[in-house]
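Inspection log for the structure reproduced underneath, given as structure tokens.
A single protein chain has been omitted; all remaining protein chains appear in their positions.
Take a look at chain A:
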Amino acid sequence: MAHTETHDPNTPLEYRSEIGRLNILGFWIFLGAEIALFATLFATYMVLTHRIADGPALGELFEVKSLLIQTFLLLTSSFTCGLAVHEMRRQNVKGLITWMAITLGLGLGFLYFEIQEFLHFIHEGANIGTSAAWSGFFVLVGTHGAHVTFGIFWVTMVLIQVAKRGLTPATSAKVFITSLYWHFLDVVWIFIFTAVYLMGMVMHHG
């Protein structure tokens, strides 16, 4: 059935098969559930943010430099991921793979600085069991970091498939879905940046 459909030649490849369209729509529904998941972690964190027991205050250990490096790495990766999809829609496989590879590199850079930061916090006496506030912090930010890690593996595997099979309605829908996932992780980070880091530093210094 799907093969007999007529298409506007301008329709992006990922929307040309029924399964591609349904998968993309389904992924948007999944993102709604992910928003609810992260909301519960944000709620727990924000309720417990002052419960520091005998450990350091959150804002005491947050550093602007490390925060900005992580934020810009992830923001830029979201941009390059958008460029990758832009190239995909121009049927440019090489451009797609190049920009996605840059995206993955930036994602790895983000993870590197995040892990460095976690190690720094642990070194300063704030680990996941130090206080309710730090438990909330590590679970929320760690869940985001785990999503980024998963995203790196997922995007890598989809790219291998694109390299092998080329751009088809099936592979392009997969690339588009991974791009939605990647941008979504940036959206979550914006709120971590604001609700965890900025608020933590304002409450500590202000």
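Everything that follows uses one rule, which is that contacts are C-beta pairs under 8 Å (C-beta built on N, C-alpha and C of every residue); 3 or more make two chains touch, one makes a residue touch a chain; residues count from 1.
The criterion applied here is as follows: contacts and distances are computed from a predicted model.
Taken from the listed names "Sugar ABC transporter permease", "Quinol oxidase subunit 4", "L-beta-lysine 5,6-aminomutase beta subunit" or "Transcriptional regulator", the protein name that UniProt assigns to the chain not shown is "Quinol oxidase subunit 4".
Considering the full assembly, A:L198 is the residue among A:V93, A:I122 or A:L198 that touches the omitted chain. Per the touch definition above, the residue from A:M46, A:A101 or A:A170 contacting the chain not shown is A:M46. One chain of the complex is left out; on chain A, the residues touching it are 7-8, 10-12, 15, 20-21, 24-25, 28-29, 31-33, 35-36, 38-40, 42-44, 46-47, 50-53, 57, 64, 68, 71-72, 75-76, 78-79, 81-83, 86, 89-90, 179-180, 183-184, 186-187, 190-191, 193-195, 198-199, 201-206.
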